[in-house]
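One chain of protein is taken out of this complex; the other chains stay put.
Note that the chains are named A, B and C in the order they appear, and that numbering of residues resets to 1 at the start of each chain.
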Amino acid sequence: MLENLLLPLVIGLPLLGFAVLGLFGRRIGEPAAGWLASLLVLGSFCLGLVLLLQGGARWTLAEWLPGIPFSLNLDNLSGVMLMVVTGVGFLIHVWAIGYMHGDPGYSRFFSYFNLFIAAMLVLILGDSLPVVFIGWEGVGLASYLLIGFWYHERVNADSARKAFIVNRIGDLGFLLAMGLLWSMFGTLSISELVDKVEAGGYSFTTLTLAGFFLLIGAIGKSAQVPLMVWLPDAMAGPTPVSALIHAATMVTAGVYLLVRHAFILHGDGFLAGLIVAIGLLTAYYGALCSLGQWDIKRIVAYTTLSQLGFMFVAVGVGAYWVAIFHIVTHAFFKALMFMTSGSVIHALGGEQDVRQMGGMRKYLPATHLHGLVATFASGGLVPLAGFWSKDAILAYAFEFGPWLWVLMLGASVLAALYSIRWYVLVFWGEYRGKAHPHESPAVMLWPNHILMGGALGVGFIGLPYVIDYKNFIEPYLTKAIGDFPHEKLPVLTEWVLIAISAVVAVAALWWGFRFFQQKMPAWYERFQAAALQGFYADALYNTLLVNPAKGLAELLFGGDKGLLSGFAGLGSLMGGLGSLLARLETGALRFYLAGLLLALVLLLGWGVLR
Amino acid sequence: MIWLVASALLFSIGAYGALTRRTAILVFLSIELMLNAAALSLISFSKLSGSLDAQVVVLFIIAIAAAEVAVGLGLIVAIFRRRETTSVDELRQLRG
Amino acid sequence: MLTLYVLAGFATVLSLLAFVISREATRIVTVAGLVLAGLFCVVGWGQTVEAFGGLYRFDTLARGLTLVAILGGLWALLLGPAKKFEYPLLLLFAVTGMHIMASSPNLVVLLIALEVFSLPLYVLATWQRDEKGFEAGLKYFLLGALGAAIFLYGIALYFGATGSFTAGSSGSGPLYIAGLFLIMAAFAFKTAMVPFQWWSPDVYQGSPTVVTLFMATAVKAAAFAAMLRIFTPEGLEAWGVGMAVLIALSTLFGNLGALNQTEAKRLFAYSSIANAGYLGLGLLGPTGQATVPFYLLTYGLATGLIFAVLSMLSNQDVPLERLRGLWYRKPLLGGAMGLGILSVLGLPPLAGFWAKYLVFQEAARAGFYGLVVLALVTSAIGAYYYLKTFFLIFSKPTPVQEAEDREAEAALAQFGSSEAPGIPVAAAPMGLTQGLMAPAARMGAPALGLLLAAMGLLGLLSVLPGLGLRAFSAGLTPAVAALSITAPKSGSTLTAGSQALQGTGRPGESLELFDNGNLLGTVTVGPDGKWSFPLPASAQAPGAHTFEARQPGQTRGERVEVEFLRPSGPSFTGLQDGATVAATGFTLQGTAQPGQVLEVFEDGASLGRVTADANGQWSLNVPPPSGGTRVYEVRPEGAASGARISLVVPEAQAGAICSQSFALSNLQAGGTVSRPFRFGGVGSASSYTVLVRRGDRIIGRKEIPLSAACGWSYFSDPGPGEVTYEVRETGKLETEPPLATITLKVQ
Partner (left out) sequence: MIHLGLWLPLLAGLLLLILPGLGRTFAVASAVVSLVISCVLFAGYGGQGVAYASQIPFLPEAGVYYALGLDGAGLFLWVAVNLVVLLGVWIADVPVRFLAYALMMQTGLLGIFAAQDLIFFYFFFEATLIPALLMLWFYGGPERLRAIYIFALFTLVGSLPMLAAIFAVRFLGGADSFLYTDLAANPLTGQTAALAFLGFLVALAVKTPLFPLHAWLPSFHQQNHPSGLADAMGTLYKVGIFAFFKWAIPLMPEGFREWQGLLLFLAAFGAIYAAWVAFSAPDWKTLLAYAGVSHMGIGALGLFSGNTEGTVGALYLLGASMIYGSAMFLFVGLVYGRTGSLEINPVRGLAKHTPALYVLGMFLLMAMIGLPGLSGFPGELMALLGAYKVSPWLTFVAFLAVIAAAAYALTAFQKLFQESAQAQAVPDLNAREWGFAAVTVAVLLLMGLYPKLFTVYLEPLGKAIAALLGGAS
């Protein structure tokens, strides 16, 4: 890998867009600002691709802080992520040119969008934990700014703030991980850490702790249970934001972080179990919640949660390349799903309630096609992208333990159900609203066409070994992640598993297609009421954490004033003592005489007898 | 030696008087008594050491005492003229 | 000498002339006399004049403090009443008495001087002729007379114990102590130190403000001058603790008592009690002769400013409330008083800070740390009331006060006179009192000039305190430098070499130096008070040494105990520093103490440990290093440094054919090693793979290509613990036996 000055330029292009649009955006005007931002991202994509094809690149600024270099590293792992972020990012940028049309904050939006891309690239390319952290917080900032893009509505501003604060909990984990790794190894450079961890000579328990801290960071960023509460609220931002940040890229950063540090996690039973448990919980929680939502974007948001849970399970069972593979496929089909939703919202003039939708297949034929592909990919229909990545996860889960496989199969059934529910409610039945739906402009359709192509075909880079013994992505990623050998399943078992999951997906999709067109039975209504509230997680947190914390703050504030009174009390005490002493000056001459003589006697007596 | 004891006794008597008398004049007189007690002890020390220095000093003391009396009596008379009393216990305006 | 003549002469002659000449003339002559006397103080600064067989001693101390007293006198004169000629005369007598007090080492003269300045003060205190004035005067007089009696009795006992009336005579025994303590009590009375302070708040409050000003500045100066002569550091043993008690009580009582005062003069009376305590600290230290006058000067200026402003406001009580808004109503007065207050508070950068700092330092040098801490704590308490007053001055005036101001101005326009600003004309004292107290120059040019001059001088001392301190140090005998050994420190461990004994002593004195009781030689102290003596080799033999420096004829002196270490460093032999060695590895050799365990480092990376053999020889094979200049170091086990040698390793030619069989150069035996470390050797395979194990767990693999010099080398920086390295040819299965197995315990 060569030192390459072009590497910082990959980050620099969108950063330039941020600065230019931030400073002069209003003068650049409406379509130009969007196109400028998009082209810069495309430039980043091309540059990254060139560098990647050259076999990667490095760039290092020797001393950024004492003992900490500022280094970037483009290897296969970060390269794949780079392609996803800039590629899908470019498409969403273009789509947003149409979607954000007419918004007063048009140029501001693209400025933030470019900032996000730049920060995400720092996160991906950083080879030193503090540099990664710059990107890590940078995407948090961009997310905050974009969720609260329409900040004059209180609910949007609140959601943005909530996202930032909850993310900060994860950031604390990241910070502590840095502290621990520094104290263990004296370096924070990831490539050096790999060597140090290999060399050994430390307590494995401590290393587990470091992995645990990193995991907390990942949980925050990837909205896993128990820090999942911010993601549904984050849908307050414009739809392109949801597609880019809260589906395709930023939320997968936690998974990426764990994969990047696979050398710390690998072989640790405790962490593996923990990650699997968290992923599983999230997968079920997201899926179940999604089934109860009415807001079109919240439905998709919860599906994202569920899919992130899948990725975590993949990390937990040691299938690091699979997690990245799923990130890639997920980026395509989930972005597509979001943008399809966005197109529908756009078509209905801002309506987001699915109860006011239905029958869109007639009004929006192209969008309907996008929605159908997204549903099938997400639902795991053979041979769409989602099926292959999910199947790989299931295979690894089976290795980990057949029980996990069963549970994961259940989760993928739910995935098929929520996908088809979304599809049915939006596109089937009769139109229940009053607006006049109209198909989106070309600038919004074409990105969706491309994404649809991805959702259809991208799965073929990672076929199971029984079909394609040397698929593209596994060895490619393994080179960068590190080789953690595992026993492959017997060919027969593998085939059986593939067949079961294919059949189950089809069955679930079919059943769901039927079920969600009927009137809902009573048990489902009850379930839906709870799911709509996210199973009361927000209320629980407010009661248990937020409100007590606020109350304590009030209490402490009062106490702090009391502290000052305490000091003042010390002063009054002195004053009182002084008054008492001053009363000795009685004014009576004979008292003075007596005092004087008494003092003399005491002084003399003490002096002489001493 | 006995004179030393006597002078100490005299000093104490003066101190006692200064504490117990209420009239400014008598208080002052008691203090003069203490001054003279000191003079007495000087003389006895002079006798003990055989040096005449101390005896010369006593002469100075007598002059000093006289000067003090002049000022002191003037002060007390002025107060008496204004207040018609010289009781020290009634002078308690200044306090605290 | 001339100062005495001028003061005494003017006083005597004026007593007669005053009946003849006008009041104004008396004042002018008095001022002239004081100025002249002040001039004669300054002329010949630093010289000491003795007269009357030692009864009169006009040295720097006397000069400085006489100046302070004259300053106070001038001030009181210029601001004071002008209706009667006695006022300047009494002041002149008082200043004369103070001058004598400051200039005599004889106790009897001191007693006379005390009376000479006290008697006029008793009269001045009652100058106002109102109830409070009389009360103050009588209290001052009766208590003062008692003080004089105590002083005299003290003198008698002192004479009995020492047979001398000279201050600073040494003595011992209860009689001596009793005499000294009685004298101390008398002076504590004059300077208002607790528990002899009783009179001061009442008298300060009851007296006319100008007189209070005079008392606060001049009396303290005179009394402390005498105390500096009587309570010398040499006798600290006898009187130190007594003084310490007085100081502790004074600072506590003064500062605490002032906290809730509502009347300005009374408040500053308490403040002056506290300051007497701080001044007392200066007596304890070795250079109090310079620092106490410095303190008195700055304190005199600052407190003078305060009382001068107060006296310009009123000659009677000044409730604190009346100070509110002074800055806005009379900026000059407000500013001057503010400056004075901050200086007394001791806020840097004002002169008061330096003064406080210097006297605190005196106490610290004398070892009274507890007292210093107490003094600091009480200054902290004091800050409260000083700041309270300060902020009152700088507050906005109330509407009522502003109305009063207008009224007073109107009255001034109408009647041509008025009391100080803010006092309704109707409330001003009338009749006899007013006549007596009518100001001479309350806001006249001289008073104003004095105010500005004092502020200027205070400012100058703030910026250049050294100027003042040096002035007061002029002509003092240099402090006796105690004999000491400054280097090496006692208890230190040294390595033999060019060590020297260093220390301080009296300049020019020759000292005898001993090593474990044996005479090493003599050394003469240099003019700077320092000496140095290079230790001969015999005095640096390994083991414990007690070095002692004695003054000639003494049997005991200053000692230090040190330990000399054996010069034990291992060293390299065979190779010269900077020599060129083979790139394919070489052997390092050297000497050390037999049996010593050594560790060899290459650019900070360990190459392993060796043990010196019975002949003190050691050697170690160095695996092929990379080209360039390498620094090798051999350290005793656990040491932080040792002998170094730098060697040049040539760059190996590429393309050489390697035919050596595999070999491991160093660390063959394993054992304990520091990290990072390097091991390696030669070989012929194109690369070797090192497998790293901890226990049963494989924690890493690393492929090492063969270098151009046919060497292989593994650099590792693992954590502590036991690590096993297995070296195999690359490509060989891990089930095959390794070429080499190295088990290391990493530290």
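Criterion: a contact is a pair of C-beta atoms (placed from the backbone, for glycine too) under 8 Å apart; a residue touches a chain by one contact, two chains touch by 3 or more.
Not measured: the values here are computed from a predicted model.
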Interface partners of the hidden chain - shown chains only, full complex considered: A, C
Residue in contact with the excluded chain [from C:Val43, C:Leu376, C:Leu452 or C:Ala500]: C:Leu376
Residue among A:Ala157, A:Leu372, A:Ala537 or A:Ala594 touching the omitted chain: A:Ala157
Contact partner of the left-out chain, one of C:Leu17, C:Val241 or C:Leu347: C:Leu347
Of C:Thr251, C:Thr287 or C:Gln316, the one touching the omitted chain in the full complex: C:Thr287
Contact residue for the chain not shown (choose from C:Ala364, C:Leu448, C:Leu494 or C:Ala685): C:Ala364
Sole residue of A:Trp59, A:Phe133 or A:Trp230 that reaches the chain not shown, by the stated touch rule: A:Phe133
Contact footprint on chain A, counting only the chain that is left out: 22, 63-67, 130, 133-134, 136-138, 141, 144, 148, 151-154, 157-158, 161, 164-165, 168-169, 171-172, 175-176, 178-180, 182-183, 188, 549-550, 552-554, 556-557, 560, 563-564, 567-568, 571
Missing-partner contacts on chain C, residue numbers: 287, 290, 342, 345, 347-349, 353-354, 357-358, 360-361, 364-365, 369, 372-373, 376-377, 379-381, 383-384, 387-388, 391, 394-395, 465-466, 469-470, 473, 486
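Basically, only the chains that are shown with their structure count from here on.
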Arrangement of touching chains [line / ring / star / complete / other]: complete
Most centrally placed chain, judged by C-alpha centres: C
Between chain B and chain C, centroid-to-centroid distance (C-alpha), Å: 44
Rounded Å distance, chain A centre to chain C centre (Cα mean): 61
Chain A and chain B, separation of their C-alpha mean positions in angstrom: 96
Chain C, residues touching no fewer than two other chains: 138-139, 142, 146, 150, 201-202, 261
Contacts with 2+ other chains: residues of chain B: 18, 27, 88, 91-96
Interfacial residue positions of chain A with respect to chain B in the complex: 582-583, 585-590, 593-594, 597
Sites on chain B touched by chain C in the complex: 4, 7, 11, 14, 18, 24, 27-28, 31-32, 34-35, 37-39, 41-42, 45, 48-49, 51, 53-54, 57, 60-61, 64, 67-68, 71-72, 74-76, 78-79, 82-83, 88, 91-96
Residues of chain C defined as touching chain A within the complex: 138-139, 142-143, 146, 150, 174, 177-178, 180-182, 184-185, 189, 195-196, 198-199, 201-202, 241-242, 245, 253, 255-261, 270, 381, 384, 675, 692, 694, 697, 699-702, 716-721, 723, 746
